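Here the complex is missing one protein chain, while the rest keep their positions.
Right, chain A next:
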Amino acid sequence: MTSKSLFFKLQREDIKRRIWTIALSMLGFFILLPLNLAMRLGQDSLLDWEWIQRQLLSVLGVKFELMFLFTIAGAVVCGLSGYFYLHSRKKVDLYHSVPVRRETLFAFSYLNGLLIYLVPYIINIILSFVVLQFNDRMNTKLFTTAMSTFGFNVLFYLLIYTTVIIAVMLTGNFVISCFGTAVLFFYGPVLMAVKEMFFSGFFSTYYQNNNVDSMILRFLSPVGVYFDTANNLNQGREQGLAIRLSIVFIVTILLIGLSVYLYKKRPSEAATHAMAFAISKPIIKFLLVIPVSLGGGIVFQQITDRGSIGWFVFGMIFTLLLSYAIIEIIYNFDIRSAFRHKGQLLACAGIVAVIAVIFHFDLFGYDNYIPKKDKIESMSVAFSGLDDNIRYFDFETDNTWYMNPTTYQLKNMKLTDMEDAYALAKVAIDKNIETFYPGDAFNYTVKYTLTSGRKVYRSYRLYQEDGIRLLKKIYDNEQYKEGHFPIYQWKSEDIRAVSCYNMLNDIAFSLNPSKINQLLEIYKEELRNLSIEDMNVRYPIATLVFKLGHESMYYNVYPTFVKTIAFLADHGFDVNDNVDVDNIKEIVITNYVTNKMVMDKYGDKIYRTSAYEDLSKSYTDKKEIEKIYPLLINRDYYWDNQTIINAEDMVEVTVIVAVDEYGNVNQHSFYFEKGKIPDFVKQDIKYVAE
């Protein structure tokens, strides 16, 4: 008998004993694929083909969350069932006494676990194709989508399946294996979440990446990486996909190697014990207790009182003792062993205390850190509350028309002339405003790209009077503009249409590509020269709307944009034809009482809504309108540029404009410029300064 035939015979014998998993797999795939497709095709007569096609692609492609869950569940079931004989002494006695190498025992069980997923999947894909063909809906796109998704799911099945097997190898009891699997699935994300909580909780300059959920999810978690990669594919972010999949493949191979090694080294007497390897016990205990205790501290602090160090310390001690006791009880299956190995308990407590002290007192100077100027290659600065009308999206994707503004700017901006940006960062460090929402202050994020290639991120806060001078200088920097406004990345051929509006008019232009290009170039040139002073207007005189794909991008036109204004005029849009005193019919001013607003101890505004009153006054007299209107700032413009504009945002002004001779009106919302509410209005609306 050759060893090859022994292998296949053993494999066949093993598969006979795993019929139930094959049946489950077959049934699951049947429901998820051919049956699901057939049911969706049943709606065919009612809906258009494009919609149906999208539905079919969502079943066969990476958008099908149920398939991911089924894949994960399958990997867990096959991983546990394939090797759980290792948890039974009498089964181990049989398997390890027969003349079969451990590698062979491992290999046929591993292969069967894969085949239990693979074969029913293939059969049901074929059945799906038959269903599609029968309905005359089969096409190349569906075929390639199904096959690439098959490869994708199989790769992640292998990764997750192997991870489950490692959990089984490390443990000696079914329940503990399940815990172990959960730990291997979610340890990374929990660790990352604790790290995020500590950094954001203790360091006022910590920049929490807007992509933090994805970072947490995919950190050392096979399940997380699976969902994150699928999500990226769903959103068309294919950049780096090949590298990521290659890494997944290599990691899977390494994990298979590790599984075989653990299987060979695993003592048979580990069956029924909590942990298979005595050496792993303290390591795992430390790896679990320390982050859980730290996380416990910060969770207690946050759900009780944000500033309370008492709750933080209590939370850490409580969670430390609880998690330590649980682990020891699991290790020994004996509640009396809860606090065994007191030295290890003290060591855990010591490490937790050291980490907590480092963060609480910022012993490494995280908040004060600024790289030396000669070590910085470039900087990026993203201000919040400045040009918030601009929409950002990732040029590397083809179907997601959104990107966080800060993320975009930090990614695309490279200030090599960085004197002002550096000085602004230093001012923020010196001023050290710790509250997150201080009044009249602005937030900004800085990325330092060091000559070593390392990237350092910090978020700062500054009061307007401390930072506005440097902000203005940075805004004048062309490199800033190019990273700040995505329009500099566009190609004119991407623009499908252009329109323009102000408070009174709205025109869609008929422009040929050459004219579009001309407008784009003119606008970009004038935008490059735009200063903060130029933006110090009550409202932009017009707004250009560029259509990219199905999305609209809004860019303001300021009075200094002479060439753009001329171009618009040449094409039928007169920016001067706008709301003015003559066409204002009425102004309604509403005071949302401000004297009921207080600041809490963290500097946050608290509005006493129980004492809320609203006091409105309508003005139709031309003279009053003439006094009021020049003091108003467009509401949207203010909200988009709060960093540089101050307004009385508790007093809302509605301007009602007559738009034609039939008496039709438009309404526009405004605020008064800060401190410029006329006295007669103050009296009328019972205004009390904050």
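Simple rule for what comes next: a residue touches a chain if its C-beta (ideal position, glycine included) is under 8 Å from a C-beta of that chain, and two chains touch if they have at least 3 such contacts; residues count from 1.
We take it that contacts and distances are computed from a predicted model.
Peer 1: Among "ABC transporter ATP-binding protein", "Aspartyl/glutamyl-tRNA(Asn/Gln) amidotransferase subunit B", "Acetyl-CoA acetyltransferase" or "diguanylate cyclase", go ahead and choose the protein name stored in UniProt for the chain not displayed.
Peer 2: So, among "ABC transporter ATP-binding protein", "Aspartyl/glutamyl-tRNA(Asn/Gln) amidotransferase subunit B", "Acetyl-CoA acetyltransferase" or "diguanylate cyclase", the name matching the hidden chain's UniProt entry is "ABC transporter ATP-binding protein".
Peer 1: Looking at the full complex, which residue from A:90, A:336, A:372 or A:623 touches the chain that isn't shown here?
Peer 2: Selected residue, touching the omitted chain: A:90.
Peer 1: Could you tell which one of A:16, A:372 or A:623 touches the chain left off the display?
Peer 2: Touching the chain that is not displayed is residue A:16.
Peer 1: If the hidden chain were put back, which residues of chain A would touch it?
Peer 2: Its contact residues with the unshown chain are 1, 6, 9-10, 13, 16-17, 88-94, 96-102, 264, 267-269.
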